[in-house]
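One structure is given below, represented as structure tokens, and several questions about it will come after.
For this view, one protein chain was removed and the others were kept in their places.
Read from first to last, the chains carry the letters A, B and C; within each, the first residue is number 1.
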Amino acid sequence: MSVEMLRAMILIREFDLLAIELRKQKRVHGVVHPYVGEEAVAVGVCSALRRTDRITSTHRGHGHCIAKGADINRMMAELFGRVDGYCKGKGGSMHIADFAIGMLGANGIVAGGLPIACGAALAAQLEGAGAVTACFFGDGATGEGEFHESLNIASLWKLPLIFVCENNQYGAENAVESVRVVGDIATHAAAYGLPGVTVDGNDVLAVHDATRAAVERARGGDGPTLLHCRTFRWLFHAMRDAPPPETRSADLLASWTARDRDAIARLEDHLAGQGVLTESALRTMRDEVKRDLDAAVAFAEASPYPDPKDLLVDMFAP
Amino acid sequence: MSVEMLRAMILIREFDLLAIELRKQKRVHGVVHPYVGEEAVAVGVCSALRRTDRITSTHRGHGHCIAKGADINRMMAELFGRVDGYCKGKGGSMHIADFAIGMLGANGIVAGGLPIACGAALAAQLEGAGAVTACFFGDGATGEGEFHESLNIASLWKLPLIFVCENNQYGAENAVESVRVVGDIATHAAAYGLPGVTVDGNDVLAVHDATRAAVERARGGDGPTLLHCRTFRWLFHAMRDAPPPETRSADLLASWTARDRDAIARLEDHLAGQGVLTESALRTMRDEVKRDLDAAVAFAEASPYPDPKDLLVDMFAP
Amino acid sequence: MREISFTQALDEAMLEEMERDARVITFATRRATALERTFGGKRVRFTPISEAAFTGIGLGAAGSGYRPVVHWGMVTFSFVAMDQIVNQASKIRYMFGGQADFPVTYRCTTGGGAQIAAQHSQSPYSMFMHLAGLKIVLPATPADAKGLLKSSIRDNNPVIFFECSRLAAVTGPVPDGDVTVPLGVAEVKRAGRDVTVVGLAYYVREALAVAEALAREGISVEVIDPRTLVPLDVAAIRASVRKTGRLVVVDEAPATCSAASEIIAVVTEDPETFRALKAPAQRVCAAPVPVPFSPPLEKAALPDQARIEAAIRRVL
Partner (left out) sequence: MREISFTQALDEAMLEEMERDARVITFATRRATALERTFGGKRVRFTPISEAAFTGIGLGAAGSGYRPVVHWGMVTFSFVAMDQIVNQASKIRYMFGGQADFPVTYRCTTGGGAQIAAQHSQSPYSMFMHLAGLKIVLPATPADAKGLLKSSIRDNNPVIFFECSRLAAVTGPVPDGDVTVPLGVAEVKRAGRDVTVVGLAYYVREALAVAEALAREGISVEVIDPRTLVPLDVAAIRASVRKTGRLVVVDEAPATCSAASEIIAVVTEDPETFRALKAPAQRVCAAPVPVPFSPPLEKAALPDQARIEAAIRRVL
């Protein structure tokens, strides 16, 4: 399982690094919000979920998709704006969804996914089959009213939900300390009568364990948990034609990207230390990831652009 | 000062009891939301404010107006829909304001006044003359996102603001326990890094003291306080043509309206015990209140309805 | 046929649809006591005053297999939830490439005339019509209310269902049994030759009263009730105007960018209908002000029979 987690984290990182290159080359369109550095959150959480569990995501959603098991071919085709993309090219990077695997969509609106996640959790509660929903959002989202309303109602209704705050220390250019007074986002939980847990978001096993506990609680009918994952956005907030210049200090960046803090390196070292992963197995894994990504790009480029005459298709359900 | 507080509380109660009668008689229009039973909150808070301090109010706003020093003639004329009303008849019960005394308006939107109060507090902070703003809202308003956003930003900017939650145990027909898990609303404060204080909202002196402390903190530049006042709505939520039937238990009502819990009776007894208020002085006070209210009705009825040709007046400022 | 009120008709629709389909659930800030008794607290909930959250909950539950009916209370309160409506509900199916359906119905009351002033007397359906992606329903009679609410709940898309407050107590004949009214089909409430009056909600009644009065003078007024604003039955409206050559639209929303503007635009831009138009089309709408509280001002702000009649006479 841990090896699978490592593979997923590497794939997420390489996917986004590739997306940046493709965007620079103008082969993919729109905006790219890289998840590089935060992989342990998506993978730690989703590895504790079942396929039938659901998630909602954010503008920075590629990692959540991959961690929940999305097909990178169709993701890549969506970035390329092609008909074989998850949304037939209608959505793009910020609106990838795969309802078949319970990925209910990226979302361009900060905190916009939280109420929707509550609704999915309500559905699961009514279904009674023990499914849970995990809902990803950033530190910046804690400034929004929808964050508060969702915590309140989820707690009141004991919804099977895990609120996953990805505190990557920044909302766009603003450091989290500059937009809220209390650093520990888990402190919000108390006023709603639900558990608030802070974990090292760069320790995928810790995230997994904390999620598992929250999932058990949720499946047991005891309601939601607020999981606060401290992590770091290695790269820029968003790019269109070119990556914007870095404005944060080199020291800060170095402290988070150091081998002992990088989630991927940490898991590699951990698995190596346990003797579960050899140097050559890791090399093979990285090669496979690269091959899969090359194949995804080939898949995307082989897919046609949507036909303008299909512009009105998908508007209203029959 | 305590005698003034008593007078204000009696005036508030009698004003609203009268408004109910006038509404039954269809002499005033629209909706009436009586503040009966909650008078100690408005009076306790506003007695700790200066005329140059500001408040924002709610749909249940008559008490806040009177406590801040509004003219009951012009209030009454507004309920009657007349040109001498505070809003020239354009606002009615839910939209009374008197900017001259810092009463920035009742508000028909639950939690809608909180951001506006933050704006007034920001203005005061920029002015630097030490003015503060008090912002009234109900227990039901704590379900709204604007409550959360306002607490966060006010704390971050150290706005000179007192958040006054009037927990009257109900939001319309719903008991507060049925819409939130944690009973003590002051617990929200911690996650924003500001003081949360719970007081007996039927003890006007306690409310006054707690407000004074919060005002001092605000004037000193240390930012907002969340003041949670436990009180009770004696009557129905709202009436149009007739008061709706009471759905709450007689025991519950009796426990809150008992002499030792009624804010007005308690202050009467306290002042009598201290020898500050004789029986006859009290009688005189009550007679004066009645006379003032009769005069207000006469003032209102003497005032004409607005001329329909003035329909477009007041739309845009020159 | 039974005569029941608009409100009773809506209550019947809810009851029957919840009986018919166990996936129909409902919530609002106000308790729906009768429904709760029948269907239990799992399917019938009351919520904290958190419109943004429970609007999104409706959408999320719809995308996960349920058919929520969410009552906002007054349309006023929907503005607290506007992110979920504009940025999510109206776009969610299309932007995800049609991979899931979102059968959620949002109900709300609308309109003025009850002296509850600016914030509580709004009629902003055109704001929602402008958003491609929502169906918009606005019934004018108890029978249409029941039949359209049933269709809305069965529709597989987000629907906003507006309930005109002044119609709540109005009674009318409502067929027994499971009778639906399709979305997107206008009804000619009265046939006529000389002028087409398109009325919305309460103003269908008022237009009919004016038509009745003018008939005595030999003026023949056709009254059309679109019943749904999205989809709008453009064909029916245009056909009527091609017949009468004259158009008056009556609604209590302010005129600017209103449903009335839209109806005039769809009539004017169609070559054949334009050629048939013999007089300037007229809007009879609210004055461009927030609805004032004081009765004489409120009356002056809203359309009435006199203003409808005057508009008809202007175009004849």
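Details
Everything below uses one rule, namely that a contact is a pair of C-beta atoms (placed from the backbone, for glycine too) under 8 Å apart; a residue touches a chain by one contact, two chains touch by 3 or more.
None of the values given here were measured: they were computed from a predicted structure.
For the chain that is not shown, the touched chains among those present are A, B, C, taking the whole complex.
Within the complete assembly, C:80 is the residue of C:18, C:35 or C:80 that touches the hidden chain. Touch with the chain that is not drawn comes from one residue among A:44, A:102, A:143 or A:160, which is A:143. Of the options A:34, A:63 or A:81, the residue whose C-beta touches the omitted chain is A:81.
For subunit C, the residues touching the chain absent from view are 76, 79-80, 82-83, 85-87, 90-91, 94-95, 117-119, 122, 124, 126-127, 129-133, 230, 232, 253-262, 264-265, 268-271, 273-274, 279-283, 287-290, 292-293. Annotation for subunit A: contacts to the undisplayed chain at residues 29-31, 78, 81-82, 87, 89-92, 94-95, 107-111, 140-141, 143-146, 171-174, 178-180, 240, 305-308, 310-312, 315. Remark: the residues of subunit B touching the chain excluded from display are 54, 56, 85-91, 95, 97-100, 104-105, 107-109, 112, 114-124, 126-127, 145-146, 149-150, 152-153, 156-157, 313-318.
Basically, only the chains that are shown with their structure count from here on.
With centres computed as the average of Cα coordinates, no chain lies farther from subunit A than B. Per-chain CA centroids place subunit B at a distance of 36 Å from subunit C. The distance from the centre of subunit A to the centre of subunit C, with each centre set as the mean of the Cα atoms, comes to 40 Å. Computed from the mean C-alpha positions, the centre of subunit A lies at a distance of 45 Å from the centre of subunit B. Multi-chain contact residues of subunit B, defined as those touching 2 or more other chains: 143-146, 179-180. Across the assembly, subunit C contributes residues 47-48, 50, 52-53 that each touch 2 or more other chains.
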